[in-house]
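Every protein chain but one is kept in place in this view of the complex.
Letters A and B name the chains as they come in the text, with residue numbers starting at 1 for each one.
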Amino acid sequence: MANLLLSPLEKMYILHGVRDDCRSDGRTNIDYRPMELETDVVSHASGSARLRLANTDILVGVKTEIDLPNNDQPGYGKLEFFVDCSANATPEFEGRGGEQLANSISNMMQKAYQSSDAFDLKQLCIFEGKQCWKLYIDILILECGGNLCDAVSLAVKAALYNTRLPSVKTALLDGGNVDLQLSDDPYDNKLLNVDLAPLLVTLCKIGDKFVVDPSAEEENCSVISLIVGATGNKTNYNIDNKKNESCTDSKCTTIVMNGSGSLAPKTLKNAIKQGIEAVQFLDQALGQALLRERRENVTMKKYSYGFLK
Amino acid sequence: MPIDYRRFNGPEDSVSYKQYTKNFLKSYEELCNELIDENEHRKDGRALDEARTMYARTNMISQAKGSSYVELKKTKVVCSVFDPREIPNKNEFSPLGQIYCEVKFAPFSCPRKRRALVPDAEEKDLSLSLKKALEPAVCRYAFPNYQIDVFVYILEHDGACLAGAINAAGLALANAAVPMYDTITACSIAVIEDKLYVDPTEEEEYVANMTPAKEGINHGIITVAMLSTLEQVAGFTQLGSMDGTCVINATEILQKECQNIVPIIHQILVKDVIHNIDLSEKLEKEAKLREAALNENMEEWKKLLSAD
Partner (left out) sequence: MMAGNVSIRLASERVNPSVYSGAVLPRFYTPGEVISGMKDYMRGHGTYAEDDCLKASVAGVMQKVNKLICIRPLKNRYVGEIGDVVVGRVLEVQQRRWKIDTNSRLDSVLQLSSVNLPGGELRRRSVEDEQMMRQLLQEGDLISAEVQNVFSDGSLSLHTRSLKYGKLKQGILLKVFPSLIKRRKNHFHNLPCGISVIIGNNGYIWISPNVQDVTVQEQKDEIANSDLQPVNQTDRETMARIRNCIAALVTSKMMLDDTSITYAYEESLKYESVKSLLDPEAMLDVAFLTQHRIKEMTQE
């Protein structure tokens, strides 16, 4: 949102606020604004989620298709990210206006999910070397009110958590071709293992300090931000909520500096540590919300809210 | 062949012949073990923490305002910088100048596949990373409403191409006399099986990006661009999967490596200036000689004329 204007004194107020750890809406530098999440909102997608973070509104749909595995990775499936910056969000996105932003977000997601520590592509294999699932993850930005990356990564993880692949009844090799039979029963499906899927945290440098979840006004006051992507934690998505399971540390899957400024090496190192910690809190909150929703689902209490109301 | 956008272009169905060689089917462990011998020496004889020697020169392209050529053994990069020009299609005043970067691989630059002429996602991503790294280095207030074009062409890719591109671009910008706050240098590191490979080759990068056999082992690539005198990190990208301490260790090593490149860049720039001074002195001397010769001639003619 380039056309946001702020007066120098307003900027100064925000700057002092960050320095004193008391932002314009009373948050400290490490607080997120409340978010709202709903999964399974699009009926024709294998999995979907909608996330609202203040004014930022993200809708993610996962479509599954069957593809040939790559020659050098015969036992792996495929994952692709597409971002559409809808002109609904701001008229600036009209035409090719949002293309650059869309590309940078989809690139970042692709990088964050690249390692097998982040997402195991083996679970998308149907028949080694012959057939695999390909997940198209389409991210729609309906409204932007700052902090797009974090919101997108949360929505993507929720949508993948919600994704159901039809069960493969038989997959036989028949004269070089795969004879594939999928289950017709819509309830006969398998879920993906996305416990470790990464989340992105944007650390926005305002003055000498970093803040998480910057509002559009705060983003305007900053020349450099650091985006840290790190893996989630298994224990957060475990229904039994067993605490004794080994709590693995989050691993960085992608780190990118964004903006035209630079950072002192020491600041950078601190920010990376801060980012990894923030990912852990975020992942914990997401895990709790998703488990709560799944429980509602099991007890058949859940009904869809969708876009009305 | 250039692609015709007006028609639907099917997928290219030719594949590299290398896919049918034995090498291609090697497992992760085999590839991993190949990279290093029992004495911790890499394939090209370097130690793990040893960077390749850099060769660089300026004035590679005579018609550009500034240009450079950087070579890290088999990674070869050409960069040219052109005069600032007004930002095309701009609609509002921009108080800071802009930098437009384009990174392009030569079609034959990569060992694994032929590069298409149309920029792909990786090239776009490299261009963006290069732009973000250069922005804090250039005094952009000095040319408001103007943009500087930086074109990088990777002739041969044998790892660390982003670092090579940043080094080349920094050198070319200095060569083009674009005002800058500091010399910008970059270096990358590959993490494979918890080991750090400074200034990796393409093969090492390939393995670093691969999925390790066991879960939870650090792997990936980090590239850092530094403004060493100001002690500022201008660009930072990390890929793969590694824990926080590993990232921080690698960053510290890269910081030092970046500093090691600075004297090389300085030397080239100073030599450039000396060379130019020498050249102008030589030209001046020659001009004087020529003038003296002409004067002599004139005297002779005068004599001849007065003799008449």
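Definition applied: a contact is a pair of C-beta atoms (placed from the backbone, for glycine too) under 8 Å apart; a residue touches a chain by one contact, two chains touch by 3 or more.
Since the structure is predicted, the reported quantities are computational estimates derived from the model, not experimental observations.
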Contact set of the excluded chain (shown chains only): A
Of A:34, A:91 or A:176, the residue in touch with the unshown chain: A:34
Contacting the left-out chain in the complete assembly, out of A:142, A:223 or A:285: A:285
Touching the absent chain when the full complex is considered, from A:23, A:205 or A:251: A:23
Touching residues (missing chain, whole complex) on chain A: 5-10, 12-13, 16-17, 19-20, 22-28, 30-38, 50, 154, 212, 273-274, 277-278, 281-282, 284-286, 288-289, 292-293, 296, 302-303, 305, 309
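Throughout what follows, only the chains that are shown with their structure count from here on.
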Distance from chain B to chain A - Cα centre to Cα centre, in angstrom: 32
Complex contacts: residues of chain B adjacent to chain A: 15, 19, 24, 96, 121, 124-125, 128, 132, 135-136, 140, 209, 211-212, 215-216, 218-220, 222, 226-227, 230-244, 247-248, 251-252, 255
Chain B-touching residues of chain A, taken from the complex the two chains share: 71-72, 103-104, 107, 110-111, 114-118, 121, 226, 231, 248-265, 268-269, 272-273, 276
